[in-house]
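The other protein chains are all here in position, but one chain of the complex has been omitted.
Showing chain A:
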Amino acid sequence: MSLAGLDNLYREVILDHSKNPHHKHTLDHATDKITLKNPSCGDVINLEIELNDGKVTDIGFTGEGCTISQSSASMMTDAVLGKSVKDSLEMAHIFSDMVIGKKHSQTDLAKLGDAAILSSVMKFPARIKCATLCWWALRKSLGEDEND
């Protein structure tokens, strides 16, 4: 059975996050809300964030999508909760680089927490966008646009 190759992508952690996503809810005191869609597949993420003194004091998401997009959002919220805007954006950049195979130090990757495991998505080019959708939402929410 050649589905063995799938183990690379769908690690236990990823399946866990998609089955029981963390922070999948709306916020009571969101300071920013953003909705991003992947028009080619219909996946949607609504990201809500609460910033206080330049820190992500709360974060949550809702929406619909595949295992990869859901687990990525879950892992992202774990990674950036409590972090400064600057650190969160740095993680977003590391993540974007990682999934297209650009090298980063182990220390950098460690900052991503569980999310680092999604580096495996790079072997599935059609699925990279699924993994990056939530991180784009975060970047936009934190005031960065796609050209930054």
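What to note about this one:
By definition in this document, contacts are C-beta pairs under 8 Å (C-beta built on N, C-alpha and C of every residue); 3 or more make two chains touch, one makes a residue touch a chain; residues count from 1.
FYI, contacts and distances are computed from a predicted model.
Taking the options "Cysteine desulfurase", "Cytochrome c oxidase subunit 2", "Carbohydrate ABC transporter ATP-binding protein, CUT1 family" or "Acyl-CoA/acyl-ACP dehydrogenase" in turn, only "Cysteine desulfurase" matches the UniProt protein name of the chain that is not displayed.
Against the chain not displayed here, chain A makes contact via residues 1-3, 5-6, 9-10, 15, 40-44, 64-68, 124, 126-127, 130.
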